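With one protein chain withheld, the remaining protein chains of the complex are depicted in position.
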Amino acid sequence: MQEITTKEGFVPNIVAFCCNWCSYAGADLAGSSRLSYPANVKIIRVPCSCRVNPMFVLKAFQRGADGVIICGCHPGDCHYVTGNYYTRRRMAMLFSFLDYLGIERDRTRLEWVSAAEGAKFSAVMNDFVAKVTALGENKKLSDLRVKEGE
Amino acid sequence: MNFDALIPKIGVITDIRKDTHDVKTFRVVGTDGKKPFEHLPGQCAMLSVPGVGEAMFSITSSPTNREYMEFSIKKCGCVTDVLHSMEVGQQIAIRGPYGRNFPVEEEFKGKDLLFIAGGIGLAPLRSVINYVRHYRANYGKIVIVYGARSKDDLVDIDEIKNEWMKEVNTEVYLTIDRAQEGWEGNVGFVPAYVKEIGVDPSMTAVLCGPPVMIKFTLQGLLELGFEKSRVYTTLELRMKCGVGKCGRCNVGDKFVCKDGPVFRMDELDELPDEY
Amino acid sequence: MQRIGVFICWCGSNIAATVDVERVADAVKKDQGVVYSATYQYMCSENGQQLIKNAIKEHSLTGIVVGSCSPRMHEATFRKTAEAAGLNSYMVEIANIREHCSWIHKDREEATEKAIILVRTAIAKVNLNAPLSAGESPVIKRALVIGGGIAGIQAALDIAEAGFEVDIVEKNATIGGRMAQIDKTFPTLDCSACILTPKMVDCAQNEKIDILSYSEVEEVKGFVGNFSVKIKRKARFVDEKKCTGCKLCMEKCPSKKGLDEFNMKLNKRPAIYIPFAQAIPNVAVIDPEQCIKLKTGKCGLCQKVCGAGAIDYTQKDEYIERGYGAIVVATGFKPIELNAFNEFGYSENQDVITSLELERIMNAAGPTNGVLLRPSDGEHPKVITFIQCVGSRDTSGCGKPYCSKICCMYTAKHAMLIREKYPDTEVHVFYIDVRTPGKNYDEFFRRAVEQYGVDYIKGMVGKVYNENGKLMVQGSNLIDNEQVLIESDLVVLAAAIEPEPSVRKIATLLTASIDTNNFLTESHAKLRPVESPTAGVYLAGVCQGPKDIPETVSQASACAAKVIGLLVKDKLKTNPCVASANETMCNGCSQCASVCPYGAITYVEKELRVDGKTELRRIASVNPAVCQGCGACTVTCPSGAMDLKGFSSKQIMSEVEEICKR
Amino acid sequence: MYRIKKTDLNALYAAIAKTSGLFIPIRRADEVNFAVWGEGKEVSLETLKTVKSPKNAFFPQTENMMKFKTEGKSVEVVDIRTEDKRPFVVFGVKACDVKAFEVLDRVFLAEPVDTFYQSRRNAITVVSLACSRPEESCFCTAFGIDPTAPEGDVTTWLDGEYLYWRANNQKGEALTEKLASLLEKCGEEAVEAQRSQTKEILKRLPLAALDLSRFKEENLNELFNDPRWAELSEACLGCGACTFVCPTCQCFDIRDFKTNSGVIRYRCWDSCMYSDFTLMAHGNSRTTQMQRYRQRFMHKLVYYPAQNGGLYSCVGCGRCVNKCPQNLNIVKVIKTLGGEKS
Partner (left out) sequence: MKEVESKMLERAKVLLESGEVARVIGWRKGAFCHDPEPASFESVDELKDFVYDYFCGANLSKYLIAESKKEGKTAVFLKPCDTYSFNQLVKEHRINREKIHVIAVECMAKLDIGKIKAKGLSAVTGVEVDGEQVKVQTLYGEAVLSKTEIVLAKCATCNKTHQVKDEEIVLHERPVRDVNRFAEVEALEQMTAEERFKFWREQLSKCIRCNACRNVCPACSCIKCVFDNPQSGVAAKANDDKFEEQLFHIIRAYHVAGRCTDCGECSRVCPQGIPLHLLNRKFIKDIDETYGEFQAGESAEGKTPLTEYRESDLEPKDVLKEGK
């Protein structure tokens, strides 16, 4: 059992999956509106939130990510009609399962951010980073080999 | 602490030659610019690409080449895919040599030698052919039969034409599977061609190529009166360690990496049919 | 192994001011596959692109990473650049170091570090990219224009002119839009209806144009060149083909208490009505909320009087589905609701009106037949005060942060017209700034002040209140630095304009981007101002941003040009980033097909050679022309046989890995 | 011979752990496996068969071998082995498992010596424990193993209130010396009594009569080609349960793992039962589960003995008998192809 403590000055590493049509554009809008959020959020562009395989989420945690957030179009607004509905079920089940394994629930998040919601994007990221920072380093799911020799 | 047999050293690719559409020959030296290690004809080496994996390849160059090692590699998997995309100057990891070599000194000396290869099967034979050529006086007549699917699949054709065909007391026969424009040589499969040529059954034969070719060529040789104890071939199985410990390349109680890859046909007869 | 070139754009100072671009280019120099890296001031410029082209050739690059603005901005540009240099366009990846980095981070060190990671992530992806080639899809040679205002009308006319069929979908009973409500246009003061209605008629008469009035877009499927749109034709209870527009029904209708929307609800209209005299189609419509027959089953007078037998109370909403190659959105605007602006007393005082209401009052066909009478008592107002910027340039959260752009000019127009027609009227205008850029605009404004003696007061109005039947306008005069109180008979508010609210639904259906103010987002603010980021969708008029009539018409014509450019093509290249199943791994379990929104997956029985034996297997097969590349199937597939080109699992995982290295 | 009260064993463990690592059967989450001892851990010497054998003391399931660092076109090999040569005591090893060490030694210590294995092996002192309650799946006696007097550097017996202790060699004596203060000298009567009692039980075990005589090199091809392999293997799932609980299985895989700062090359246990064990880019020498199943048992009963002077690569621990999900095992193979002594 590893002790989870928040180190002084801990800066979490966040992987954000954003769908190309809404959330990525939302992030762009946050950018063009100069709405800041922490630099430790890094975005991976996917065509649709439904492209996000739970394996990617787990992979991120394995590789040492401290939080994973998936952003997609609002339900009903999916560019591919139904993609985000599947995402919602998949992630609901995955997150609940991770919680069952004792993984802190605030490390995972699903948010709907439209192309118009630059402000929401920024706010969500600020909030998510704050929550993950409070949790400290992801030790439960990270593979210690990854950071070996650092 | 002693470095383990499983730990490779670094090799540098100093030359890449494209032989056919899917075969490239890589020239490798150590970081000191010298040959990574000494070997005997027929032996293999493990080449590895960090992060991708390791694979065993027969050393194509002759031990008599003191400067570098060569590997003719067909593109057909993860490691070979990456090797094929490499450029000169790239470093790789290399360990070896592994396995039993062709008995060039013990058995072949003074004998007439028949080399039969199909496709990429020429790779291990090149090492022994060039070794024999180097010590030409020690050996009798050399007959080389080499076949491939098409003329564009013949590996090392330049060397064959410019050197082997000009070698003293040496006959080289080439064949391709199907007729092709610009090809004036023989057309037909290797086994049939071997019978057609009418080789002398007192020769010592070395076969290397795809399993079907070996099977039928061997049959042909036996019909011509060859003895199994004077026919050699090489086996290829999945290998990981190269030193007979990881447990996967065995055929019966023999490990291909350690007891092979060179086997005599009569030895193979004793082994269960699982290769 | 790839040979990757990395190109870091400064974007002038947009990126370079926050990100040390040289350090980024330097940091990735020895990364896997990277053989070249460079920076340039504007990578998207001709010179920048040339730099990329040269590098591709000189270094035999097999892939490139451009660290620049959002891929939504210039991915296409750089793909073309690559293609021009002989590199497959899908060997290009963009690291978004502007919107996702330099613009949101202030600390140079932090931003530079992040930029390096983002570029490395793109490099990791490119290392796994494979050349993709686009398939082709046919183009349906018909365009859809959503909105029948001047923007929609102009776009439709221009498209039809080029020989393509166009449908106009208009939610109201007639086309014409806001322009039809306007009395005179600035700066020429010609009659709005006089210049608009001929165009409306042109539309009606053009064989290529089909006007679907009183209709709404319900569903949009497909993609550029191949949209399939479901349109709701709302029941108007009048047979469009039979109605002659004689208006007898309007006269006989006993239920005359409806508010006339066309006249800004300033007067009443019957339950069956034609919105205005020159309506196109000139066909009546029944307001079901108001119609006695429809509500109670009794009456039926209009049916009795209609000689054409056009009245049909049983009419139901109908749905039609049509295919289109391109879609123009021209949904227009409305003035904002003023309920939140208590200080102006709009809700309490009938004589506090909006400019658009004044427009109707001034119009000969308006509620007062063009005579300037105030709504409360029908008296002629002697003192009129205009208040500008009501809800515009408002950062209080109450109104809109943007400038509505047209108010300065129309207020000058109103003031001028009133002073000309009723010289005894005193006109005051409270303004913050007067903005009159545009041909002959400032001259027009100056005429109002200099020639017509309109009293322009620079200052804000604090309060409008009713005192003894007079509207007291309390404001400040910033120039004289004094408080003023103007006793007025009529107060006209230049209310901000906002996009027609239905645009949200339209945007959703089209998956077109929309901004915080509900304006549709253009693909590029400068360079692609009439295209939506969603391919095949174009934007005309105020739905994209505030603008006046000439600008709207220009934009509509520009849209038409874009649409024509699209429709003349017989085939479009399809997105090659589609799903495909690895045959040897596919279980044939059918799970993927059950989540595919496009029905792109079918199953085939196929003989496969496995381990030297031939096996008959059931295997998923994706139709690349139908697949849109969402990737839903890839996640459903437990064996990972289903993968998405361009966004393969390996690529995404390598991006994840790279980010996690930080 | 020495003895120590069972109630004092914790003190013994602590004393051992002071100077060396102690690897001992420990109950964790309901199962008993060899693990590093620490204060508060629940030692279970009474457990007849730990799930995994103690072989991971020197042949761990995964082991990092080296690291590559790459930059541009260059590659560097980094030795990441620690110089930790701390001695280790493996305590409570049953006779079968002790014998299995020899089987593994012959593979890993043969030329070229596997130095990873060697360095660990050399650092280990084996304290074995005699069996007194063998169960139905035990058949070590078929391989000539005496479970009542296991080999090892030290042999111990649990009987009554005591653990009896006998050093067998210098290494064992060295350890005994270190622990002298805790051990008391005693006679061998109790041990002998227990041994003869256990031997009686051994004779009555259901697998006591297994006949291995047919499994020898000269029958290699005959056994290989026996048609009954098909039936024997038909229920096999191709999992590695038998392999991973087996004390003599030594097959391994070599794999690369990408870390943030390079590539770790590690080796890990592998199973010849896995379908990808012999998979090559252009073929597989064992495509059916029957072939893989046959390989495993031919290796244990014929190939390995042929390579190692008749030593079987099975020690009759019976773990695979207990753990096979579908109740397939080496005993069924021996009975079917070899038979039972009358």
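By written order: A, B, C and D. Residues from 1 in each chain.
Note that in this section a residue touches a chain if its C-beta (ideal position, glycine included) is under 8 Å from a C-beta of that chain, and two chains touch if they have at least 3 such contacts.
Everything quoted here is computed from the prediction, not taken from an experiment.
The missing chain, though absent from the display, is touched by one residue of D:134, D:150, D:172 or D:247; that residue is D:134. From the options D:144, D:160, D:187 or D:206, the residue with contact to the unseen chain in the full assembly is D:206. Residue D:238 is the one among D:72, D:87 or D:238 that touches the chain missing from this view. Within the set D:97, D:114 or D:270, the residue that contacts the chain not displayed is D:270. Touching residues on chain C toward the chain that is not drawn are 584-591, 594-595, 603, 615, 618, 636, 638-641, 649-650, 653.
Seen across the whole complex, the unshown chain contacts chain D at 28-31, 33, 48, 51-52, 61-62, 133-137, 201, 204-207, 231, 234-235, 237-241, 243-245, 253, 255, 257, 266, 268-271, 274-276, 321-323, 325-329, 331-332, 335. Touching the omitted chain from chain A are residues 1, 54-55, 58-59, 62, 75-76, 82, 85-86, 88-105, 108-110, 140-145.
Here is the rule we use: only the chains that are shown with their structure count from here on.
Set side by side, B-C and C-D show the greater C-beta contact count at C-D. Comparing the CA-atom centres of all chains against that of chain D, the greatest distance is found for C.
With each centre defined as the average position of its C-alpha atoms, the distance from chain C to chain D rounds to 72 Å.
One inter-chain figure worth recording: chain B and chain D are separated by 39 Å, centre to centre, where each centre is the mean of the chain's CA atoms. For chain A, residues touching at least two other chains, in rising order: 64, 146. Contacts with at least two other chains are made by residues 657, 660-661 of chain C. Taken pairwise by the contact criterion, the protein chains fit none of the simple patterns, being neither a path, a ring, a star nor fully connected.
Across the complex, chain B meets chain D through its residues 1-10, 48, 50-54, 76-78, 80, 87, 89-93, 236-238, 240-241, 243-253, 270, 272, 274-275. Chain contact summary for the complex, chain D toward chain B: residues 65-66, 68, 70, 73-77, 79, 81, 83, 107-108, 110, 112-116, 119, 217, 220-221, 224-225, 250-256, 258, 262-263, 265, 267, 270, 272, 277-282, 284-286, 291, 295, 298-299, 302-304, 306-307. Against chain C, in their complex, chain D makes its touches with residues 70-72, 258, 260, 283-284, 287.
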